[in-house]
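Let me begin by handing over the structure; questions about it come next.
With one protein chain removed, the remaining protein chains of the complex are shown where they sit.
Labels for the chains are A and B, by order of writing; each one numbers its residues from 1.
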Amino acid sequence: MDQEQNTAPTRRTLGGWLLIAVPYLWLLILFLAPFLIVLKISLSEVAVAIPPYLPTFDLAEGWAGFTESLSQLSFENYIWLTEDDLYWKSYLSSVVIAGISTILTLLLGYPIAYGMARSPQAWRPTLLMLVILPFWTSFLIRVYAWIGILKNEGLLNQLLLFLGVIDEPLVILNTNIAVYIGIVYSYLPFLVLPLYASLERLDGSLLEAAEDLGCPPWKAFWNVTLPLSLPGVIAGCFLVFIPAVGEFVIPDLLGGSNTLMIGKTLWVEFFNNRDWPVSSAVAVILLLILVIPIVLFQNQQQKMSEKNG
Amino acid sequence: MTRGPTWFNITSLVLGFSFLYLPIVLLVIYSFNASRLVTVWGGFSTQWYVALLDNDQLLDAAWVTLRVAFASACIATVIGTLAALVLVRSGRFPGRTLFSGMIFAPLVMPEVILGLSLLLLFVAMEQTRGFWTVMLAHTTFASCYVAVVVQSRLVGFDKSMEEAAEDLGCPPVKTFFLITLPIILPGVIAGWMLAFTLSLDDLVIASFTTGPGATTLPMKIYSQVRLGVTPEINAVCTILVAFVTTGVIAASIATKRQQSQREKDERAAFGAEG
Partner (left out) sequence: MFLNIFIGLGSILAKKSVGPVRREFTPWEDPDHPPFIEFRNVTKKFGDFTAVNNLSLKIYEKEFFALLGGSGCGKTTLMRMLAGFETPTSGQIFLDGQDLAGIPPYRRPSNMMFQSYALFPHMSVEKNIAFGLKQDKMPASEINARVAEMLQLTKLEQFAKRKPHQLSGGQRQRVALARSLAKRPKVLLLDEPLGALDRKLREETQFELMNLQEELEMTFLIVTHDQEEAMTVADRIAVMDKGQLVQVATPAEIYEEPNSTFVADFIGDVNLIEATVSDKSDAGTKLTSVEDGFAIDSDQVTTANVGDKVWYAIRPEKVRIAHGRAESGQPNQINGLVWDIAYLGDVSIIHAKVGADNEDILRATIANVSRIVDNPITWDEDVVLSFDRDAGVILTS
């Protein structure tokens, strides 16, 4: 009935504030504060010390120490990122690889989601379960499984040689193709789930109406199904693209030495070169790149939930 | 959609699911390979599983991982449930946008950034790294997943149920434990399971935030995988996959049973009336 009460500003007791405070503080301390630290260190200098950067901020020196350390900050690391072409190539290559992988995931995922939505009601929970299950199993293991398949003496090459399709083994592992396969494989459920949700909600009588009005099935798909599933397509693509840009495990295990992805670059910079300030700067820029799709994604989600609610 | 599947639909489903499952199935099969050469079938054997029992390093890592996963899942469930309640129930309050941003950002944020930032926090706090730091890091990102899972359950929750309890004389906190929690419990349990498996699987964040003596299983697997595919790793992976799959399937069967029982009851109740 009268819905107006839902928009009411709530009366809040002490307990109500406490309820907000606990998760809020947790996230402020363990999510937001670390980012500010990353930002600060990205403006510091590398040093042979523990921790390996300067200036360090000493609590004992109080406010003076804080302003003192502020004055020593510099944009040197960011300038460095523009000077060495490794970095911008990594960023660019990450975005390109993520983009291509997203398109491939969509091409593979759409028929699956569509097939699920068209399947008899009784199968759907099982099919849904089959899509979700890989999501629960370890990411690392799923990537690892592909090494045995893709390597030169791996199962895929063995099969193709046996069938006589090829005469000598294909080199797939340690190339960008292996990275594409890895990303598509790992992120397929992320795309199928929202897409299936939007396709499943689609009212079957819409298609019947289209056909009743003289529209052949393929045209009905193009004019009715596809546009109405667009929110699911967009949500799914964002869910693949955003994490794929910063991916580390897949390019590291499946990609080759000339596969450039920023997640891998950051990892190497941090663990191998121990250059904390530069890796922090890399992280800050990566975050800035991702802010755009993340904000777009959130806006789209909000619009969707408003439409459904 | 109500129409039946075409051959195209069935083919794409078969191919799609083969793609999703074949690698895992092959991995499981080859974990029973007698040959040390991982891609040559040398007969059935369980020797690699037996060998695992002697691998103390791997067992240690597994033990650390289970402890981290259990502890972080429990704390993340509490924090995530509170966060979900705030998102759904608290209405407007100062900083709400920041709050929901902090809940949703970790879901899409690259793990390298989360790992790096948490490590730098622990360094700044001069915290010795190890079990506790990994656990805190996992709790933080897992609680965001729990929040989302519980939130979806809370959104479908009829708020008048809580109002009815209060109307009948039950104060708010007691209402939460007597009414809200039992009803959203399936979501809370699903959230716990998700947090547990996320922690079990995580390599990147654990690598950043760990310290000496707290090597987790994924880290151990990763360091060996870089050296090449081995049957022992196949065996470890098979056990992990079996463990998680059994848990998830059991949980979903239980939910489904409950649901179909419920539907049956409802049909019976309405049949009696009409």
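Criterion: a contact is a pair of C-beta atoms (placed from the backbone, for glycine too) under 8 Å apart; a residue touches a chain by one contact, two chains touch by 3 or more.
Since the structure is predicted, the reported quantities are computational estimates derived from the model, not experimental observations.
Checked against the full complex, the one of B:A165, B:A190, B:A235 or B:V248 touching the unshown chain is B:A165. Touch with the chain that is not drawn comes from one residue among B:V28, B:C74 or B:I183, which is B:I183. Touching the omitted chain from subunit B are residues 158, 160-161, 163-172, 179, 182-183, 262, 265-266, 268-270, 272-273.
The working rule: only the chains that are shown with their structure count from here on.
Per-chain Cα centroids separate subunit A from subunit B by 17 Å. Touching subunit B in their complex are the following residues of subunit A: 8-10, 12-13, 15-16, 19-20, 22-24, 26-28, 30-35, 37-38, 41, 51, 57, 108-109, 111-112, 114-120, 125, 127, 129-134, 136-142, 144-149, 151, 153-155, 158, 185, 188-189, 199-200, 202-204, 207, 238-239, 242-243, 245-249, 253, 263, 266-267, 270-271, 276, 279-280, 283, 286-287, 290, 294, 297-298. Of all residues in subunit B, those touching subunit A in their complex are 1-6, 8-10, 12-13, 16-17, 19-21, 23-24, 26-27, 30, 38-39, 79-80, 82-83, 85-86, 89-93, 95, 98-99, 101-106, 108-113, 116-118, 120-121, 123-124, 136-137, 139-140, 143, 147, 172-173, 194, 197, 200-201, 203-204, 207-208, 218, 221-222, 225-226, 229, 233-234, 237, 240-241, 244-245, 248-249, 252, 256.
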